[in-house]
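Sharing a structure below in structure tokens format, with a few things to ask.
Missing here is one protein chain; the remaining ones are kept as they sit in the complex.
The letters A and B name the chains in turn, as written, and every chain counts its residues from 1.
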Amino acid sequence: MSTTPSPTHALTDVAASDASLRRFLHGLPGVDPVGLEARAAALGTRSIKTTAKAYALDLAISMVDLTTLEGADTPGKVRALGAKAVLPDPTDRTAPSTAAVCVYPDLVEVAKAAVAGSSVKVASVATAFPAGRAPLEVKLADVRAAVAAGADEVDMVIDRGAFLAGHYLKVYEEITAVKEACGGAARLKVIFETGELSTYDNIRRASWLAMLAGADFIKTSTGKVAVNATPANTLLMLQAVREFRDRTGVQIGVKPAGGIRTAKDAVKFLVIVNETAGPDWLDNHWFRFGASSLLNDLLMQRQKLATGRYSGPDYVTVD
Amino acid sequence: MSDRPMSERLSVFKTYKLYVGGRFPRSESGRVYEVTGSKDGNWLANAPLSSRKDARDAVVAARKAFGGWAGATAYNRGQVLYRVAEMLEGRRSQFTREVAEAEGLSKAKAAALVDLSVDRLVWYAGWTDKIAQIAGGANPVAGPFFNLSTPEPTGVVAVLAPQESSLLGLVSVVAPVIATGNTAVVVASERSPLPALSFGEVLATSDVPGGVVNVLSGRTAEIAPTLASHMDVNALDLTGADAELATGLEVAAADNLKRVLRPRTGEDFAATPGTDRLTAFLETKTVWHTTGSLGASGSSY
Partner (left out) sequence: MTFEYAPAPESRSVVDIAPSYGLFVDGEFTEAADGRVFKTVSPSTEEVLSEMARAGEADVDRAVAAARRAFEGWSALPGSERAKYLFRIARIVQERSRELAVLETLDNGKPIKETRDADLPLVAAHFFYYAGWADKLEHAGYGPAPKPLGVAAQVIPWNFPLLMLAWKIAPALATGNTVVLKPAETTPLSALFFADICRQAGLPKGVVNILPGYGDTGAALVAHPDVNKVAFTGSTAVGKAIARTVAGTRKKLTLELGGKGANIVFDDAPVDQAVEGIVNGIFFNQGQVCCAGSRLLVQESVHDEVLDALKRRISTLRLGDPLDKNTDIGAINSAEQLARISSLADQGEAEGAERWTAPCEIPSAGYWFAPTVFSGVTQAHTVARDEIFGPVLSVLTFRTPDEAVAKANNTAYGLSAGIWTDKGSRILAVANKLRAGVVWSNTFNKFDPTSPFGGYKESGYGREGGRHGLEAYLDV
């Protein structure tokens, strides 16, 4: 499986012009919100117990992009986060590491050092996260700095203003430019800020736009707006990556981010992955949770499953 | 045989004909029967004695007319029904004479019945664009749906007109059927069919599309079973059937589950009708439309 869309696939011509992109994106099937949300809710009623739950909890832990994106982030905070990502449960070394830590570009170096020697990747938000309101050159410099500092993954935000104004080619070109700046060294996650795109039709279009432009991952949100990842918008994006693979042979990852706080929620997302995109996506190479507090709940549920007792916050680390 | 002096002008008799598909055919069977006055038993005219095939032809005509009439705007149907009232009013003296002879009434009483018939048409003309508002409406379902119930015409309705009330009864059973967009095959009063056959002439000159109302005369017991068992008839008004006939017809009607309006005892056609004859031949269609999400879970529409 390739991690990078090949430059030539069945849909290469789509991005020839703003007009052709618009034709393609507006030609995608519409989304009926009621049906989409009903499907997401129905999958949320799956009952995941015992062995299935144990599997799902470990899988979810391994998919976490453990995130800190605060103005008050310090090297100390990031080091602690890195340690937790590598060894989430100091009392139980069978707990898997998380997929990555996710930090601002200026802390990538610290993060790299903190996870050195482990499987944990360092992801960095870039492109004037979270608003994305900066000149392209500034955004690209942001990306190059992160990559130069050793980021394995770059989480960029799209220009929602351009998208909502219908300037799809501008968004497309910005993504390709960022992809180029990643230089093959870092996988690119493209954040839509679904809460700002507002409609499911827009989320579907943004998904295809990003996939066409070379995204390795499509990601719901920054976690900085009112509405972030939901079962429904994630399901929609999972349909998009499934179809994209059907049509191009290229597999793209999905990352819901923001608002997923409980193990129960995470398991629901995994059910959605399993029954929408399919088992091929049940791997942290293809699915991530952008989260921070989620990890502790996953760990507490894991302890409960192992011991039969409910755990408490004193038995997981605060980092 | 007549004792009338030969010097007097000889009047022109009318050949009463069926009204089917907007035309005035004779019975395909070529049969007629004698219609006599209700009081004196005098011969009034020969009326077509409709056959089963006439009934079948009438159903075909009614089915053909259904789509257009059901699809017409309610306003348009109201205009047409009002036009029927206007045309009937214009023929007041003719119908007064025919009703008087048919039902053995005085001129004054017959005229009053004609007037009531006109008024009845006006009443139903006004209903065409209101019935949906009282019989339908939005249903507040517990979910993200807009849900609307609308009455729609049942289809082709076979109507056995009342036997005793040759015009007012006829109008009172036919007008509600067509007001809502159904088309009708009407079996006129067996004994007094002439006002009904003349009413066909009123309909023909009133912008009522051909086939919307089809009028048959003859033996009710002969024609009705064909209509009751006809698989392309959707409903059956048994007003003009006696109890025994009605039961047999209702049994036959079950073959395709026709909607059946049973005969009622002592129905007073002079009284202001309610809406039950309008709603008897309506179907309720309920359409669910998805709306946006109810919750505030984000991207919703």
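Everything below uses one rule, namely that contacts are C-beta pairs under 8 Å (C-beta built on N, C-alpha and C of every residue); 3 or more make two chains touch, one makes a residue touch a chain.
Computed from a prediction, not measured in an experiment: that's the story for all the values here.
Visitor: Pick out which of A:His9, A:Arg22, A:Arg46 or A:Lys224 touches the chain that's been left out of the picture.
Guide: Answer from the full complex: A:Arg46 touches the omitted chain.
Visitor: Among A:Ser97, A:Thr194 or A:Gln239, choose the residue that contacts the chain missing from this document, as touch is defined above.
Guide: A:Gln239
Visitor: Please identify which residue in A:Asp18, A:Asp32, A:Asp73 or A:Asp106 touches the non-displayed chain.
Guide: Within the whole complex, the residue contacting the unshown chain is A:Asp32.
Visitor: List every residue of chain A that touches the chain not included in the displayed model.
Guide: Residue positions of chain A that touch the missing chain: 29-32, 34-36, 38-39, 45-53, 55-56, 59, 239, 270-271, 274-275, 279, 282.
Visitor: Mind pulling the chain B residues that touch the left-out chain?
Guide: Where chain B meets the chain not shown: residues 134-135, 137, 139-143, 145, 147, 149, 154, 234, 243, 246-248, 250-251, 253-257, 259-260, 262, 274, 276, 283-290.
The rule is short, and it goes like this: only the chains that are shown with their structure count from here on.
Visitor: Please name which positions on chain A make contact with chain B in the complex.
Guide: 32-35, 37, 194-195, 197-200, 202-203, 227-228, 230, 232-233
Visitor: Residue numbers of chain B touching chain A in their complex, please.
Guide: These residues of chain B touch chain A: 143-145, 290-293, 295-301.
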